[in-house]
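Here the complex is missing a single protein chain, while all its other protein chains stay put.
We just call them A, B and C in the order they show up, numbering each chain from 1.
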Amino acid sequence: MSLERKDEHDHKGWMESRELTPVESVYLTVLIWLDRRLRVVDYLEILEDLYYKVNMQMPKSHTEQYNLDNKFWYWYPLYALGSFSTVAYVVAAISGALLGFYYAPAAAAADGSPTVAYDSVMLIMGQLNLGYFLRSVHRWAAQIMVAAVFLHMLRVYFTGAYKEPRELNWLIGIVLISLTLVFGYTGYLLPWSQLSFWAGQIGVEMSLSIPLIGEWVAQLMFGGFTLSQATLQRMYILHVFFLPFITTAIIAVHIGIVWMQGIAEPH
Amino acid sequence: MSDNDTDDVRTDGSGTGIVSPDDETPAWSERKERTQGLSRLTYEYFERARREDQDLRQQSDYVERDVLAFPAWPHEMMRNIALTSFFVGMILFVSATLPPEMPNPANSGVTPAIILPDWYLYWSFGLLKLGPLNPELSILGGSKLMADRTYGVLANVVVVGFVAIVPFLNKGSARRPVEQPFWAAVGMSGVIFSLTIAALSIKNLVPMDSHLLFDLTFLVPIVSATITYAVLKTMREGYMFDLNRRYYRLRPPK
Amino acid sequence: MTGDQSAGTEDGSERRDVVVPLRVYKAVTVFSTLFAVVSVVAGFILVDVATQRASAPASEIDVPVGIAGIACILAGTVVYAFSTRFRTEEMGKSKDDAT
Partner (left out) sequence: MADEFMKGFACLMVGGLGWMTIKGWYNTPSFEGAQLTGELTIEEPTTFDQIALFMGDAFFWFAVLGALTFWVVLPLISEFQTYLNERSA
C-alpha cells in the first residue's frame, strides 16, 4: 500500500443524508471509528483480492454458469461430506499421534487385572493434563469420520455421481470405507477392556470361519486362535503403522481423481 | 417454483430452451424416438454445458485445464472450508462435553451382557446372525451346506460386492433420484436394510419379539423401496406432465 | 428495492433494511462479528468466575459478576443481530431469490 492516503468516503455527510435511527447512527459511528483506526478490513480486502485473482484464472463453475446457486445451496452440506471426512481423518491423526506418546500396547492378559495397555489409557484419562480431552477428540473424530464416510457414500449413490467416468473412484471409495471400518475396529481393541476383548473374540471367530484360508487369516491378523499379547501388538501396528500409510495414500489418490475429474453435480 | 408458471421455455433455470422455433427442428415424434422426458432434457443440458465450457476455454482468458465438471479448487474448497470448520467445532464441542467411557479390564472368565463392536459395525455383525436363512440341503440329510458363521461372512462379501458393481449395472446419464426411481428405490432399501440389520444385531436390546424383528428386518426395506418408487414415479409423471403442457402450449398439435 | 430503505415485505413482517456503502458494510460485518465473538467468550469466562466453574453452592455465587457475564453474552448477541440489517447495494435479500 502506498503512503498516500486514499480518498475517504465522506461518512459524516452520508450519514446525515440518511434517515437513521439514533441507535443505528451510534452503532455505525462506533464501528466506523474502529475501522478508521484498526484497518482490519484492509487486510481482509487483500485476502479477498488474492482469492479473486486466483478465482479468475479458473473456468466458471457449473453453478455460476447456469445460475443454479439459489436452487442448490442448501444441498452444499451434503457435497462437503467428502472434505469433512478428510478433515475428521486429519483431526484423528493429530490427536492419535499425541496419544501415541502415552499409550503402550503391552502385556495383554485376560484375567480381569488391569494390563499395561489398560493402565496407560487410564493414565491418559485420569492424570494427564487434558488427556481425557485428547482421547475424547480422537474417539469422536473417528466416530464422526465413519458417519461422514457413510453419508458421503449415500450422497454419491443418490446423485448418481459414481457413473462414467467415475466408476474407478467408486471402487476406491469402497476400499476406503472398508479401511475406515478396519481402522475403527483395530482402535476399538487397543484399550484392552472387556469390550475390546470380546470384540476381538468375534473377530477371531469371523476370520476362522472363512473357508479354506480361515486359519491362515486368523494367524496373520490376530497372531493366533486365542487373544494374546500378539493380538494387541498386531492391532497396534496395524492401527498406527500400516493403516495410516495405506489409507492416506488411497485418500490422496481418491481426492486427486476428484480434482482431475471435477465434482459431479446432479442436473 | 416460480419457473413453472412462467410462459417462456426454461428447462433448467438458464436462458435458452430446448425447443427451437424453425422448421429444421425435428418433430415431437422424432424427438421421442431417441429418448424422452427428463433423460432427454438431461442430455440436452449436458450437451449445451459441454459446448459452453468449450467456448469459454477457447476464449483463452482461462488457464488451459481440462475440467470435465465442477472445479474442485477454489469453488468447492472455499465452500467446504467454511462448512467443515463448523463441523470441526462440533467435534471439539462433543469431545469436551462427552468423553468416552472406560469399561473394566479384559477378562476371559466373565462374559459381559453385551458383546458388541462399535455401532458402525452393527450391520456387519447383524449379517452374521442370518443363520435361519442358511439353506439346508436334503441331499446332505438336512445338514447345512456350510456353517452358519461361514454363511454370515459370505453375506458380508455379497453385500460389499453388490455395492461395488453398482456403477457397472446402472449406466446412463441420469443423476437425480427422480430420473431413476428404480435405483433410488434400491438405494433406499439398502439404507433401511442397513438400519434394520443393525437393529437385528442388537436384538436382545430391542423391546420386540425376535422372530417378528427378524421378519421385519427384511419386510421394512421392501416396503420402503416400494414407497420410494411410487413417490418418485409420481413426481416424475408430474414433471413430464408439466413439460408436455409447456411443449404443447408452444407448438399446439394441428 | 425502492430507495435506500424498504420497510417490511408484502406479507407484513416488518424488517428494517439499511443500505450502506460497501466499505461501511465490510466494516460493520468485520467489527460486529469481532465484537460479538469477544464479548460472548468474555461473558462465559465471567460466568465461570462468578460460579467457580459451576461448582459454588447457590449462596456463594458472585451475583454482580454473574450478571455482568450474562449481560456480556447478551450484548454480543444483540450487536451481531443488529448488524444483519445493514446491506449494500445490489445485495438481495435471500428471501427475494427464493420466492
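By definition in this document, a contact is a pair of C-beta atoms (placed from the backbone, for glycine too) under 8 Å apart; a residue touches a chain by one contact, two chains touch by 3 or more.
These figures come from a predicted structure and were not determined experimentally.
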Per the touch definition above, residue among B:L98, B:V157 or B:M208 touching the missing chain
B:L98
Which of B:A82, B:I114, B:M208 or B:M240 touches the chain that is not shown?
B:I114
When the complex is taken as a whole, what residues of chain C touch the one chain not shown?
11, 51, 54-55, 57-58, 94-95, 98-99
Chain B, residues in touch with the chain not shown (by the definition above)
1, 90, 93-94, 97-98, 101, 103, 112-114
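Assume only the chains that are shown with their structure count from here on.
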Pair joined by the larger number of C-beta contacts - A-B, A-C:
A-B
Separation of the C-alpha centres, chain B versus chain C, in whole Å, is 40
Using Cα averages as centroids, what's the distance between chain A and chain B in whole Å?
22
Averaged over CA atoms, how far is the centre of chain A from the centre of chain C? Could you give it in whole Å?
30
At least two partner chains per residue is the criterion; list those residues in chain C.
98
Shared-contact residues (touching 2 or more other chains) in chain B
none
Quick one: which bits of chain C touch chain A in the complex? Just the residue numbers, please.
4-5, 18, 20-21, 23-24, 26-28, 30-32, 34, 82, 85-86, 97-98
In the complex, chain A residues that touch chain B:
51, 54-55, 57-68, 71, 76-77, 79-80, 83-84, 87-88, 91, 108-115, 118, 121-122, 125, 132-133, 135-137, 139-141, 143-144, 146-147, 150, 154, 157-167, 170-171, 174, 178, 181, 184-185, 188, 191-199, 201-202, 205-206, 209-211, 227, 255, 258-267
Touching residues (chain side chain A, partner chain C) in the complex
9, 11, 14, 18-20, 23-24, 27-28, 31-32, 34-35, 38, 40-41, 44-45, 70
